[in-house]
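Every protein chain of the complex appears in place save one, which is left out.
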Amino acid sequence: MSEHRKGPSDGAEPPDQASGSNKEQWTDLQQEAKAKLETGRAGDDPDPNADGESADLRSPITWLPTVVETLVAVALALVIGAVLIALSERKVIEAMPYIFSYPQDFFRESWDAISSSYAALVKGAIGSGSAIGTTVERSAPLICAGLGVSLAFRAGLFNIGAQGQLIIGAMLAGYVGFSWDLPAGIHLLAAFTAALLGGAAWGAISGVLKAQTGAHEVITTIMLNFLAGSVLLYALSKEAFQREGSDNRLSPPANESARFADVVGNTHWGVILAFLAAIVVWWLLERSTLGFEIRAVGANPDAARTAGMSVPKIYTLAMLIAGLLAGLAATMSVLGRGDSLSPTMAGTIGFDAITVALLGRATPLGTVLAGLLFGALAVGGVAMQASAASTPKELTQVLQALIVLFVAAPAFVRGITRMRAQGSDSALMAKGW
Amino acid sequence: MKLEIRGLTKRFGTFTANDRIDLTVEPGQIHCLLGENGAGKSTLMNMLYGLLDPTEGEILVDGEPVTFASPSGAIDAGIGMVHQHFMLVPVFTVAENVMLGREHTRGAGVLNRREAARVVRELSERYGLAVDPNSLVGELPVGVQQRVEIIKALSHDAKVLILDEPTAVLTPQEIDELMDIMRSLKEQGTSIIFITHKLREVKAVGDVITVIRRGRVVGSAPPSTPETELAEMMVGREVNLVVDKAPAKTGETVLEVSGVTVVDPRGHQVVKDVSFVAKAGEVLGIAGVQGNGQTELIKSLLGLVRPETGKILLDGEDISRYSPRDSLDAGIGYVPEDRSHDGYVASFSVRENLVLDLYRSDAFANGPALKLDAIRENAESRIKEFDIRTESAESPVSSLSGGNQQKVVVAREFSRSLKALIASQPTRGVDVGSIEFIHKRIISERDNGTAVIIVSTELDEIYALSDRIAVMYDGRIVGTVSPDIKREDIGLMMAGAREVPADQEATA
Partner (left out) sequence: MAIATAISDEGAVDLRDRADVSRQIKLVVVFGLVVALLVWFALTIENSTVLYTLGERISKETPAKEVNGQALAWGAVAVAVVALLLAAVNKVPRGGLGILVFVLVGLAFFTGFLVWNYADQDLGRPLAMVNPLPGTMRLATPLVFGALAGCLCERAGVINIAIEGQLLMGAFFASVASSAFYSAEMGLLGGIAAGVAMAWMLGIFALRYQVNQVVLGVVLIAFASGLTAFMLSQIPDDYKQYFNEPLVLERIAVPVLSDIPILGGPLFNQTLLVYLMYVAVFLVTFLLFETKWGLRVRAVGEHPMAADTVGIKVNRVRWQAVLFGGVFAGLGGAYFTVGSTGSFDNDASAGNGFIALAAVIMGRWHPIGATFAALFFGFTWTLQAQLQVLDKIPGELLRASPYLATIIAVAGFVGRVRPPAADGVPYVKS
């Protein structure tokens, strides 16, 4: 019963006359209780608060999905994707009216379309060394920004603002990268730091507002995304950000002296930083006092406050670090690939980062794996569009959404596949606002 | 209407909450259901009211077997229920709450609020339940909210009224009023099932008493049965009223509170100019009905709310502006009133919860890094010392029973050296075994020279532990008395009477 989730512990009824002084009685009672523990539970009723709170969004222990469930969710999404591919193929549609007289036509055409699309997808993503390199390179910003969203999640904050944090980070990195003139290593360091600071500052705004005024972070981060977009547009309308002799909203790329060197092929050193960031975030969350505070505040801010933690401080810090990680994501494109600043440069990385974090269940390892999967889908999607079936790459976006949806609803996946319940049913169940 | 329950059983997984319960409620009878915390009384009533499906057994109304798929089935059969946690929508008016589910309309689904208000007024006059149909429920005192609940049940033509722990939130005077209401309902032919664990109330108003223990009916008794006998039936063994403790060896003043006033976010003064002292080696009990400012008072002692005025001196150091962390570091131990809300993080392991406010100390942290080994060892020894029943130290606290969860909180607070211990409702919702254990630990903490402040709404707990008793009413301390004061006198003080019998005034 959901009401129990919030109310004070049910059955607050201490017995009237219950204070034994007799040593023998005490041991009696202990033995009795021990016997009960062996058969089931000790003492009293199971605490009705238990199931509700343990099912909290921010406590990954209870909602680590089984590997099987995740795989089934991916498979299910691919099946729906297959239907969409088939339906989008003109030959399949043309075979449709004859489905009862010539069913083989329909199924052959469908199979051709689906198999060639998915084959192209897989081949494009991981079919060759350079494909894998591109996939990893594409995943890196998703992983960084996804880590930021995950970390905020663990503090009980729903950070929709990775997009804005990334834009501000990219703006600063770009500006330092193309307008300053510094020696190679120092230039990179300066531009890199600028990106992190920009993202961190933008993220911290939401944290401070939440901490000081209680303004809901979902609203402020959404608005700060729009605001960052406007700031970028404004900057690009200024000469300082435009290419020489051009009036277009396009900046020059960062100087070579401010760029990550390549590791192999066209994969740059920044990618390594993304994976290092995952390790750092893991250590921070699981091994540090700050992480202990972040997790406690996220799971139960009232208890955290009673235990002496400063909830406003943690909200601010968590959003600051989340923004910093989004800023790190920005360096991947601006200082890694050498992208120019443009109104559309951020693409949808900030929003994809949310789905990456959700799919990764807000754990660093999960985020890395989810980031790699989404990176692979994005890279493979381009190849798919170029394939014989010319399936549009937008399909991968549908696939991503479906995967996350199914992972978030294990009961749905089990219902479809008639799998037996294994873990907690209430995977991503929690109160929202 | 005659209500019979035959062999009703409810299992949650392997746990049997109700085991073959038989019960018969005759028309116009007040049938008391007596049982300890967690005995399964609420489960039984929820089955009777259609909120839970019975695993086995049947319910008969006037000899006919019935099944209730939902509460509306029970309501239609003439069963009404006043829940322990009121089932009222706080932002609705009294009239809206009463008509919810059976709305008065002008046709086409448009609400007829005037008609609803008229019905409320009529019922409140007929049964002497004074309430204004147009006031917002959330702004009414708890006692009045309870009346709204009763009116709601009566408006559905309830023939059998279930009252689930109705007295827990009332002052002694309000309890007397409720008893009168129950008697008048009985006279008008309504049967009442009265669920409680308070022996005095059962004896005052009951016609028949059925005692439940660990999900089973252990027997029936007439109201004339002596209290000790009823208590023994309820707990399953002989129980003793007092905690075994030596007289307090009172030392220096540790905590001195003077002129503290707290304003809540809505602008009400909930603590008004409160002053008291707590000395080393004594237990100061703060008694009072829930909601008279105790919660805010102790929150201000820890720094969770900042007092508007006044000083809180801990060993002469003013801590009234301290943050919770500074207060904890200064030597305050704090057991919060609602453990699941403020006391532990449910999804955290027992191990983590045992260091929830200690993780920064040198014992458990090395700069920014946690000392996992030290945290593990700490958990092993606390679990042993406090007899915390858990599968392992890594199990989430949410998997523990209420008593063991409370032991985790208590173990944590007792594991550092304290100057003052503030414990609010330290044994609420806890089984008898854990109560006795926690009480013993509190007394031994006192004997170590800590100043102990216990806040409790249960007079028995106050009597069992306190060396002095301060009574709070309406945000003020109306008097400080010694624990040999009579129950009736303390009851009067809890209801706001400021006159303390001269010989009872405690020497502070």
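Structural remarks
Should a chain be cited, it is by its letter among A and B, assigned in written order, with residues numbered from 1 in that chain.
We adopt the following convention: a contact is a pair of C-beta atoms (placed from the backbone, for glycine too) under 8 Å apart; a residue touches a chain by one contact, two chains touch by 3 or more.
Because the structure is predicted, anything quoted here is derived from the model rather than measured.
Contact with the undisplayed chain is limited, among B:Leu3, B:Ile59, B:Leu88 or B:Leu328, to B:Leu88.
Considering the whole complex, the residue from B:Pro54, B:Gly343, B:Pro426 or B:Gly475 that touches the absent chain is B:Gly475. The omitted chain makes contact with chain A at the following residues, 1-3, 5-6, 57, 84, 88, 90, 158, 160, 209, 212-216, 218-220, 222-224, 226-227, 230-231, 233-234, 237, 351-352, 354-355, 358, 392, 394-402, 404-405, 408-409, 411-412, 426-433.
Although one chain is not displayed, chain B still touches it through residues 12, 49, 51-52, 70-73, 75, 81, 83, 86-92, 96-97, 99-103, 105, 109-111, 137-142, 145, 152, 156, 261, 263-270, 272-273, 290-293, 308-309, 474-476.
Note that only the chains that are shown with their structure count from here on.
We define each chain's centre as the mean of its Cα atoms; on that basis chain A and chain B are separated by 42 Å.
Chain contact summary for the complex, chain A toward chain B: residues 1, 3, 7-22, 25-26, 28-30, 32-33, 37, 39-47, 49-51, 53-54, 56, 58-59, 61-62, 287-290, 292, 295-296, 299-300, 302-310. Listing the residues of chain B that touch chain A in their complex gives 12, 14-15, 17, 36-38, 40, 42, 51, 84-85, 165, 168, 197-199, 227, 231, 234-235, 237-244, 302, 304, 323-325, 327-329, 334, 336, 338-348, 352, 356-357, 359-360, 365, 368-370, 372, 387, 389, 396, 398-405, 425, 427-436, 439, 458, 460-461, 464.
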